[in-house]
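Removed: one protein chain of the complex. Kept in place: all other protein chains.
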Amino acid sequence: MKVSARNTFSGTVSNITKGAVNSEVVLELKGGVSIVATVTNGAVTNLGLKNGDAAFAIVKASSVIIGTDLHDAKVSARNMFCGTIATIIEGPVSTEVDIEIGGGNLVSAVITHGSSMKLGLKVGGHACAMFKASSVILGVA
Amino acid sequence: MKVSARNTFSGTVSNITKGAVNSEVVLELKGGVSIVATVTNGAVTNLGLKNGDAAFAIVKASSVIIGTDLHDAKVSARNMFCGTIATIIEGPVSTEVDIEIGGGNLVSAVITHGSSMKLGLKVGGHACAMFKASSVILGVA
Partner (left out) sequence: MKVSARNTFSGTVSNITKGAVNSEVVLELKGGVSIVATVTNGAVTNLGLKNGDAAFAIVKASSVIIGTDLHDAKVSARNMFCGTIATIIEGPVSTEVDIEIGGGNLVSAVITHGSSMKLGLKVGGHACAMFKASSVILGVA
């Protein structure tokens, strides 16, 4: 399987909370970092997900918000990764920003050119990437 | 009503599962294909949705992930359509990919230029479009 989504993270399912429609699934990555995903119960059943299973998280670059000065940010987005800006690709409307978050992992975001200018993003600068649990797709090999 | 979202699908509501906050709504399209949407209970009430109602699903192109070699893919995304790539429009950051999924229907996706290159997408090639139930907006005429 090859997908267009720029961000994939491999880990182990460490917790599943089931509601009537959706489930919250926590995926523990190497190094103790976790990703929180909300998917439908049907998806949990289809994938046969249970604690301890190997799984991966897929996140589209367009679902990722870039922030700076987020040290004391209090936001509802359950997933946040901070690091160093590795690449910036500018277009007339959209800008792609890739952040190195350690361990050779990159998080890619597509934001507006206007936001990129406003935030003053530069390669080598510090920035954080955040995304909602509802933006995460889970997969199993 | 005219909306910017590139993807609209007409169908009939075939199932509604209500939770405390969200409902899962299944829309059966012509030919037996289904689309799964999660919307708030408030939306179900506002629209007066019930089984057998005609409704349509709206999906933004930016919510759609393109994949290849997805034949044995196991992902949580509840909606997947496969077909032939009809159009590719390249930009410096973003690329639009339109997939013909039969019956004259197109699914449009906006992905990064980098992903398009990585996947080696070409007009006439086979590809699949997938999107989460939470990315679907429902409407009634």
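So that you can tell them apart, the chains are marked A and B in the order they are listed, and the count of residues begins at 1 in each.
Criterion: a residue touches a chain if its C-beta (ideal position, glycine included) is under 8 Å from a C-beta of that chain, and two chains touch if they have at least 3 such contacts.
Since the model is a prediction, treat every value here as computed from it, not as a measurement.
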Touching residue (missing chain; options A:L29, A:I85 or A:I111): A:I111
Residue among B:V33, B:L47 or B:C82 touching the omitted chain: B:L47
Touch list for chain A against the chain that is not drawn: 17-24, 36, 38, 62-63, 65-70, 72-78, 91-94, 97, 109-116, 118-119, 130, 132-134
Residue numbers in chain B that touch the chain omitted from display: 1-6, 19-22, 37-40, 42-44, 46-47, 58, 60-62, 89-96, 108, 110, 134-135, 137-141
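The definition used in the following text is that only the chains that are shown with their structure count from here on.
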Superposition of chain A upon chain B: rotation angle, C-alpha, nearest 5 degrees: 120
